[in-house]
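This report concerns only the one structure given below.
Of the protein chains in this complex, one is absent; all others appear in place.
What follows is subunit A.
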Amino acid sequence: MSKQLQFKLVLLGESAVGKSSLVLRFVKDQFDDYRESTIGAAFLTQTVTLDDQTTVKFEIWDTAGQERYKSLAPMYYRNANCAVVVYDITQAASLEKARSWIRELQRQADPSIVIALCGNKADLSARRQVSEEEAKKYAEEEGLMWAETSAKTGEGVQEIFTAIAKKLPQNAPPSARGGRPGTSARTGVDLTKQATGAPGQNEPCNC
């Protein structure tokens, strides 16, 4: 029997390291050299097929720029199953920022969250300021997944998302703390649906 698992994935990292570009490459296999700061579409989904039996659907949350002045809402971290923390290999300071985002995740997110540290702009290795060894060592110390990617060429992008998909729990609901294995598993009420069996507006009192 085939199954589809759904997970919430959040992106983090300093402005302009290529968070949105990475997602755009992953979701639509596109790249735009002069992409403006994120506007308009900050809720994307993409499915990764692991084998004949299993597909993993990522519900991807972009920061929508709220990271710029450290104003991300607790809602952003809530029930996140995995996080991609991005730095720019040509900017040493962006790795420092990534470290602080990882500390923030360890503080705010569920302890079971899967974190991938992602060195983007690998196509610009001529201007590299962050060595592979340094980033890899840090990732190992913190127990994070790590890879270098290029949203521009596509290098490593599919691979890192697939690796995350494989690392996520394939059986039990992903998070002990109310994480949503899939929208279909939502237990609450659906506002977009009218009540079943209760005819529309102006329904008289039942008394």
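Methods note: contacts are C-beta pairs under 8 Å (C-beta built on N, C-alpha and C of every residue); 3 or more make two chains touch, one makes a residue touch a chain; residues count from 1.
Criterion: contacts and distances are computed from a predicted model.
Colleague: The complex lacks one chain in this depiction; which UniProt name from "Multifunctional methyltransferase subunit TRM112-like protein", "E3 ubiquitin-protein ligase FANCL", "Rab GDP dissociation inhibitor" or "Vacuolar protein sorting-associated protein 45" does that chain carry?
Modeller: "Rab GDP dissociation inhibitor"
Colleague: In the complete complex, which positions of subunit A touch the hidden chain?
Modeller: Interface residues of subunit A facing the absent chain: 27-28, 38-47, 64-66, 68-71, 73-76, 78, 108, 178, 180, 186-189, 191-192, 194-195, 198, 201-207.
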